[in-house]
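For this view, one protein chain was removed and the others were kept in their places.
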Amino acid sequence: MTVARPSGRAPDQLREVRIERGFTRHAEGSVLVSFGETRVLCTASVENRVPAFLRGKGEGWVTAEYGMLPRSTHTRSDREASRGKQGGRTLEIQRLIGRTLRACVDRGALGERTITLDCDVLQADGGTRTAAITGAYVALVDAIRWLQAKREITRDPVFGAVAAVSVGIYQGVPVLDLDYAEDSNCDTDMNVVMNDGGGFIELQGTAEGHAFRRTELDALLALAESGIGELLAAQQAALART
Amino acid sequence: MTVARPSGRAPDQLREVRIERGFTRHAEGSVLVSFGETRVLCTASVENRVPAFLRGKGEGWVTAEYGMLPRSTHTRSDREASRGKQGGRTLEIQRLIGRTLRACVDRGALGERTITLDCDVLQADGGTRTAAITGAYVALVDAIRWLQAKREITRDPVFGAVAAVSVGIYQGVPVLDLDYAEDSNCDTDMNVVMNDGGGFIELQGTAEGHAFRRTELDALLALAESGIGELLAAQQAALART
Amino acid sequence: MTVARPSGRAPDQLREVRIERGFTRHAEGSVLVSFGETRVLCTASVENRVPAFLRGKGEGWVTAEYGMLPRSTHTRSDREASRGKQGGRTLEIQRLIGRTLRACVDRGALGERTITLDCDVLQADGGTRTAAITGAYVALVDAIRWLQAKREITRDPVFGAVAAVSVGIYQGVPVLDLDYAEDSNCDTDMNVVMNDGGGFIELQGTAEGHAFRRTELDALLALAESGIGELLAAQQAALART
Amino acid sequence: MTVARPSGRAPDQLREVRIERGFTRHAEGSVLVSFGETRVLCTASVENRVPAFLRGKGEGWVTAEYGMLPRSTHTRSDREASRGKQGGRTLEIQRLIGRTLRACVDRGALGERTITLDCDVLQADGGTRTAAITGAYVALVDAIRWLQAKREITRDPVFGAVAAVSVGIYQGVPVLDLDYAEDSNCDTDMNVVMNDGGGFIELQGTAEGHAFRRTELDALLALAESGIGELLAAQQAALART
Amino acid sequence: MTVARPSGRAPDQLREVRIERGFTRHAEGSVLVSFGETRVLCTASVENRVPAFLRGKGEGWVTAEYGMLPRSTHTRSDREASRGKQGGRTLEIQRLIGRTLRACVDRGALGERTITLDCDVLQADGGTRTAAITGAYVALVDAIRWLQAKREITRDPVFGAVAAVSVGIYQGVPVLDLDYAEDSNCDTDMNVVMNDGGGFIELQGTAEGHAFRRTELDALLALAESGIGELLAAQQAALART
Partner (left out) sequence: MTVARPSGRAPDQLREVRIERGFTRHAEGSVLVSFGETRVLCTASVENRVPAFLRGKGEGWVTAEYGMLPRSTHTRSDREASRGKQGGRTLEIQRLIGRTLRACVDRGALGERTITLDCDVLQADGGTRTAAITGAYVALVDAIRWLQAKREITRDPVFGAVAAVSVGIYQGVPVLDLDYAEDSNCDTDMNVVMNDGGGFIELQGTAEGHAFRRTELDALLALAESGIGELLAAQQAALART
């Protein structure tokens, strides 16, 4: 089965992935992640406090916030700070990012600290949430290394790794890592988050045009699994650089 | 594989499902849906206007709003109207309900009308969003029948049917239709929305405790498919009553 | 003096009153009250804390919140949670409900607890605030009984009973317990709250069309007094059931 | 029956009433009204537009807004603009002011104009809402005279006059026009709005300490009627000055 | 160089300045300041608490809030409390007022107290922020005197005095203390705050029509210096009255 992807990519081909650590200097972890033209700045901030519901329990917290710069998109979007509230899509995405990263953190080993992952989209071309998860993981690890270097924690609270990718059915063909041109024209769209043990952390599939069949689902999951393998490798390569 | 579910149900057993049409009198469709002790009032309201982005295109719109009465839950929750904003969970759920119901509506046949599905939880015991989708579908059909009875539309804009159920892994065993006691203690939780053609409309799986394997995913999907079959039948039975 | 009320009722005739206790299961008190087609769910929630201005004083607090489901009305109203604030009418009504119920509670005997009365209108046909007060009183007593059964309080903090009804001048004739058809066409509208000792707790009269004379006021008060007597009896009958 | 009022006034004695027209210069009507130490600036602003629900109907609108300067009170109150919303008491009062003034305006004769009455409390000592109504009436008449002087309207849309006063039971004795020292210690508090034909426009009575009896109500209404007579005379005297 | 100012004033002539202490009675300092037809009520409120960031440091805080009554202006402006937020101009002005008054207060000598300066514009005719600063200084001194009279503080925390005036280039000529007619037609507008030692506290110049040259700046600063001298004298004269 062949398809002419707007980018000329093969169905199972990721966009070029770049993970640039230390992009800004104040944050304990700061990563600029690019999935092709999608660029997201992910910072990890460590604070010595936890939300009220965790106080005194000896556990830490990992949370995320997500935003798009007003002109990261093709046409300018309203600034959420100016409109006075975050939209439903924003809340949905930042809840997703926080949840998936907590899935690889031992909160007891973190101690009473909060790590906030701010994922701000500088340029959007589809897949901002999957890029954000993939980049935020690297920023999180850098923040943990910073805590270890300062000898504030001894045990590494991060176990395994997580990465995310989108898959979808474009012109009848399952494809990996949708860009904007595909995303806005595809029938089915699924975001998949997996860990490095091959387990699923999150699965969010939506039929845009037509309900998808079980065989289509299987094909999409296979694509996602292969793409996430490449992303996990890219994370490790970035983390190995000094 | 056996499991002691708090309710004594078999792993593949739904809670008692009741669908009561005409629960309140003003709405064009009004359904009280119960999945066991979870009770959601779903009303469908027809208005002769569409959102700004659709004006003049000859198409209609279907949207949803979701709320929980403050004491529908075990302990009282803040009233969102009083806090001044809807939380992320609320926005996420109402976006889901609207999206899945639009998946079975021909918006051209609806004409320039908006149907709003208000899903208000009177009593919560797990699975409020899946009950809401299942009940809102029936309220939607009643609103369409009302339009047809008034001869405002000729062609039926609803094609097929949609229903939803949750599945999860409780004490290592895949189970169908989680109640609160299970939901708050399960490792993996998935909401599945399907249509009566056996296609998937939405799939939202989250690993709470441990990442789930592909074999577990397959077992969960099989349970969901069977449960949704029963729910689709319950909807048709309710709609057949006069 | 005769008048043709839309409902065919006599001028001094209440609508059918039903008070259903235990309507939902989580709240310490839960009452569905109906004044004819007006149906309000009143729950009483007990919490072991008081607002900041009462902390450490050994006194409790009783407060109320009021809401209308968006399609409880003839045409759909905006959801206040979605608009981001409660309107003036809502605030006015919930302040009234809280104030009148505090009038029959010994807050010292309640101890440092808050009882919140949530009054949510499922279906509106005039008189929602008077139905809410009448039903909330029963929910409040049930919550107190729950505290007594758990032996958390010894002395009963509720003294006497309160109930409320509307009266108005419809087509020149004073009538009791206005429904929507009357309420939207009457010249004068008054809400009266009384206790079982025959004292007035609140009186709120508004001339819609023409200013009312002292003799009209006297006739309205007499109607209210008689109607409230019936409502107080209905409350006691409901509370006597087990 | 005697009572020692903190101010030394007789039970049926108003505080000194002053009505100063033209207090500020930009508004079409601008009145500083004083009930003793309570001082409220009431301005009437004319605008050639009406709210959306009245557009094209040939009718005008009269509305009110109410505010207290942060340090009009004994201890500083938060500024509502800074807290980001108007409280329930504010909304309740401004709805009352608007409603009572609409009761003496022929909105057809006003034409498609809005008159907004801004009532801002410069100094509070009890009775701010009754002073506001009494002063706003004078500001309203001045705005109408301004319209007539400009020959924008021919027929006078104001019929009759309205004024308001509070009454209450202080130390067991019915008294007129409560100041703050009385208001914060009285058992029953009632605000009465009447017109110059002796009719009631609004009646709002609240039992603070004990429920009030019918005989007490009668005594309060008699006091109010007499006090409002004096206030209506003070309005006319002010309006007769040039 | 001559110019016909709308008011007939000479280029270096202030409007009539009046400073009326004790305008309202509850505040610890209460000043009605008039710069011609601009009238601002400035109250100083003392509270025995400080913002969170200062707690336990033994220092006090001085802050300001600013508001305009809706009809202080030529045409009615929206009430900020009703719109639900303070606009950018309001925030900018109240930050300026607070900052400039803190410049003459020894916060250690004040002790853990907050003084809030509420500056509410009753009537606007240009220069409301400079009038507010000039009047708020007098209200602040009165509040300090009140603290000293109660022997709550011993050392006077106010050192020196501050006053403010606007200057601008109107029809090519530098003029002092712009009124509304000038302000809305001038090319350059500058607000200057100085202390009684001849030092600058704030300088805010804006080119409206044409960028201003260094020589123009020098002329404006000379005018401001002379005007502020007169204002400082007016403050001292007002404070000398008993």
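Order of writing sets the labels: A, B, C, D and E. Residues in every chain begin at 1.
As a working rule, a residue touches a chain if its C-beta (ideal position, glycine included) is under 8 Å from a C-beta of that chain, and two chains touch if they have at least 3 such contacts.
Remember, it's a predicted structure, so these values are computed and weren't measured experimentally.
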Shown chains in contact with the undisplayed one are A, E
Just one of E:R25, E:R83 or E:R213 touches the chain that is missing; which is it?
-> E:R213
Option touching the unshown chain, where E:G8, E:G56 or E:G198 are the choices | E:G198
Which residue of E:V3, E:L54 or E:L91 touches the chain not shown here = E:L91
So that we can see where the missing chain sits, which residues of chain A does it touch?
-> 24-27, 30, 37, 39, 41, 43, 45, 47, 65, 67, 69-76, 79-82, 84-86, 90, 116, 118, 120, 122-124
For chain E, which residues reach the chain that was dropped from this view?
-> 85, 87-89, 91-92, 94-95, 99, 103, 190, 194-195, 197-207, 210-214, 217, 221
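Here is the rule we use: only the chains that are shown with their structure count from here on.
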Could you tell me which chains make contact with chain C and chain D both?
-> none
Fewest hops from chain B to chain E - one hop per pair of touching chains | 3
Find the geometric centre of each of chain A and chain B from their Cα atoms only, then give the gap between the two centres in Å, rounded to an integer.
-> 28
Spell out, as numbers or ranges, the residues of chain D touching 2 or more other chains.
-> 85
Could you list each pair of chains that touch one another?
-> A-B, B-C, C-D, D-E
